[in-house]
Each structure stands twice: as C-alpha cells, then as structure tokens.
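Let me begin by presenting the structure, written as structure tokens, before commenting on it.
Note that one protein chain of the assembly has been removed; the remaining protein chains are unaltered in position.
Moving on, here comes chain A:
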Amino acid sequence: MSDSSFVRTQMLPPEVPPLTERGLVRWMRENLFSSVLNTVLTLAGLAFVIYAVAATLPWFLNGVWNAKDIKECREIVLANAGPEATGACWALIRERWHQFLFGFYPADLYWRPVLALGLLLVSLAPLLYYSMRRANLILVGTVSVLTLIALALLAPGAALLVLFAGLFAALTAVAWYAPQKLVWLTLAFPLLAFALLWGGSVWGPIGVAAGFGILALVYSLTKSFLGVVVATGAGVVAAAVWWLMVQTSVTTALHGAIPLGIQAVNSDQFGGFLLAFVIGVTAIGASLPIGILLALGRRSDMMLIKTLCVGFIEFVRGVPLITVLFVATLLLGYFLPPQSNFDLILRVIILVTFFSAAYLAEVIRGGLAALPKGQYEAADALGLDYWQAQRLIIMPQALKVSIPGIVSSFIGLFKDTTLVAFVGLMDPLKGVTTIVRADVAWKGIYWEPYIFVGAIFFAVCFGMSRYSMYLERKLKTDHR
C-alpha cells in the first residue's frame, strides 16, 4: 500500500518552546499583559507601588533609634540625610515600648505577664493540635525557649529563673510523652493567669476553683435523676451560692491562717497589649461556648428558651459595641452602689463577651443550618439523646463549616479591644499612643506608634487566620 521511502524510527527530541511561551515571559504575558485592559492595569499598579515605596522607603531608611526627644531625632535626620529628607523617629518606641506592651504594670513584675503569655501559648497547644505529638512538641518547645529568653532578659532573679526553666522543661516533656495531658494546664490556665496577672492572695483563685469543683460535684451527683439541663442548673446555683455568699469569708479566713500570695497589681495599671490580650483572650474563650448555647437555644423547640435566645441575640446585635462599653462604665456606675468597686476591666470583659457571643451564635447557626436534615434523623435513629447527638454528630460538622466565620469573629473581637480607649482604659492604639504623644519630648510624632502597634496586631491576626486555613484543610473530608 504505502511506498514511502522514509519512516522515522525514533522520536525527535522536543523543541524548546518559543521564548514567548515559556518561563517568566509566558507567565507575565498570561497573567499581567494578556489584554489591553490588563496591561494598563498592570502598569498603573506598578506605578502606584513604585510611587508608594519611593515615598515611604527613605522615611524608613532614615529612621533614628537613638535619641532622647523628637528634636534630636530631627537633628540626626538632618545631619545624615540633608534638609529635605524625612525620617522615622523610632527612638520613641525604644523609650516607651514597655508602656505599649504592659501599660503601667509595675516594671519589676513584667515577668508575670510574660510568664502568663508563655503559659497561654502552651495551654493553647492541646486545643490547636490535639494529640499531635510533633506539632505539640514544636509549639511548646519554641514557646518555652522564647519565654525563657524573655524572662532571663527581664531578670526576675536567679531562683525564679531556675524554677521557670524547670517548669517549661517539664511542659515540653509532657508535650512529647503525653500531649493530651496538657489539657489540664488549659483548664487551669484561666485561674493561673488571673493569679499571675493580678497577684494577691492565692486563696482567691483557689476559692473560685472550688466553686467549679462544687458545680462538677452537684452535677455528677444529680445528673442521673435530674437530667443534664436541670443538673447543670442546680450545679450553677450551688456554685453561685458559694461564690457570692460563702467564698469571701472562707478565703479571708484561710488567708488569715496561711497568708500565701504575691504582690497584688491593680486593674488600672493594666494597659497596652497586656490589656488587649486579657480582654481579647478571655472574651474569645468565653464567647464560643456561650455562642454555641445561644445558637442551639435559637433552634430549640422550647418556646421560652427560644424567645430568650432570639431576644438576647437580636438585642445585642442591634446595639453598637461602643454603646455596650459606655453602658459598662457609665450606667453600671450609676446602678451599682456608690463606692462599690466592681472592676472596670471585668465589666468590659463581661459585656464584650456577651456582645461577641451574640455574633458567634449567628455564625454557628449558619453552620447548623448547613447540615442536611438526614444528619439529625440519623442521630435520632441511633437512639442518641439531644446532648449526645449534638456532641457526637451535629456540632463537629456544624463547627467545621463555621470555622471561617468563627475565626473572623475572633479576629474582629481582638481588634475591637482597642475601642476600650473610649471608656478610659489604656488600649495600645489610642490610649498609650495619646499619653506618649502628650509627652513634651515626643509631641509631634504621628506614624511611628501606629506602625508599631499595627505590626503587632497584624502578626496576631494573621496567625489566627493562617491557623484557621490550616484547620480547614486538616478537617476537609468531602470530595468537592
């Protein structure tokens, strides 16, 4: 049939694609200059970036770290870069960094918030990476080393330092051998942090812990014949009676008998990022469970519970946070008996928690609504009761769906802590910046404190956001 005289017996090596179809050129052609409009937009964007960098980079490069006031900063910039140049005056941060971080917290006690932060990160490990030995070890080990370095720089004394080194070594060992066991630290952390940050007699936090013990005791004793809800209620009532009526006299007596404690620090000395973290972490930790309960209550068939939850959520969501904060400081000031000293930070934490819980409830309700009805029916068919079904089937799926929304709420909440400046608390952004700028030596400085505070906020929020993306990937079980 065929009388071809030439048949190729082996494949030719592939030709190198033409220049416009490979490497950087191709990528740029496809992504940056694929059409006239894209080309124009690319050039405009490039021009903007060049302009922005050219405008700000010299300012950063001319920055001055060593000066005693803004005048000296200006003189150094003038001497180094000539009369037309501008330069940042980071000397302000160098002199006042401790107020941005700790507010008016006594300087010789800075090790206490640093230790609390270290313990916070360690106690987060089991929550973030439950029973993942490697991740736990890396996180706890890194945190331990960094915390110990920070503590050593703050020089609280050799004996304490050895104690902390032992503590963190032990925690790292626990993270390696039994990562789940770190949960006990997580549970104890709120009281531990309170005892560290506020100080005072150790019996106060122990008394609070005893209240939780009473709650657990009453619950486990009555659960079998009262049911989950009523038993929890009875436990809460018993604990409230203990906290409100009995605890103070008992702890006072105990303190009288065995006076054990560390130097007390008053709430009004809290400020800067210490304050933002205290409010943010507490409100984040407390608002998630409350938000879950509110979301479940809103979907409940029980008329009274549903009405209460809907009323609470809609009322709180209808009111701006700043109003809630003013209520915390002003109205409560009128309603409480004069001279009663209900801590302002505590008032703010409680109201911020409620505020954030209402938003979380709606986020979680979205997750619940996304579940197919079959999941609920499957739980019923298995013979699970309401709480078992929620715990084992509904919530794991609903929360997974809600992760992006929940983390967004948390990030928003953390940044909203700066609003406490309006009620006279010293938040890092406005509170500390105002007092620093009011100093004669630094008056006239504008961007530097904002950039410093913004960088720290960015690091924290970016971390939260990356973790949420990691968690989404890890929990991804579908095949979409």
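Here, a residue touches a chain if its C-beta (ideal position, glycine included) is under 8 Å from a C-beta of that chain, and two chains touch if they have at least 3 such contacts; residues count from 1.
Just so we're on the same page, contacts and distances are computed from a predicted model.
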Absent chain [UniProt protein name; select from "Amino acid ABC transporter substrate-binding protein", "ChrR-like anti-ECFsigma factor", "NADH-quinone oxidoreductase subunit M" or "Lipoprotein"]: "Amino acid ABC transporter substrate-binding protein"
Sole residue of A:81, A:423 or A:464 that reaches the chain not shown, by the stated touch rule: A:423
Residues from chain A at the interface with the omitted partner, ascending: 70, 74, 95-96, 99, 103-104, 107, 268-269, 326, 329-330, 333-334, 338-339, 421-424, 426, 431, 434-440, 443-446
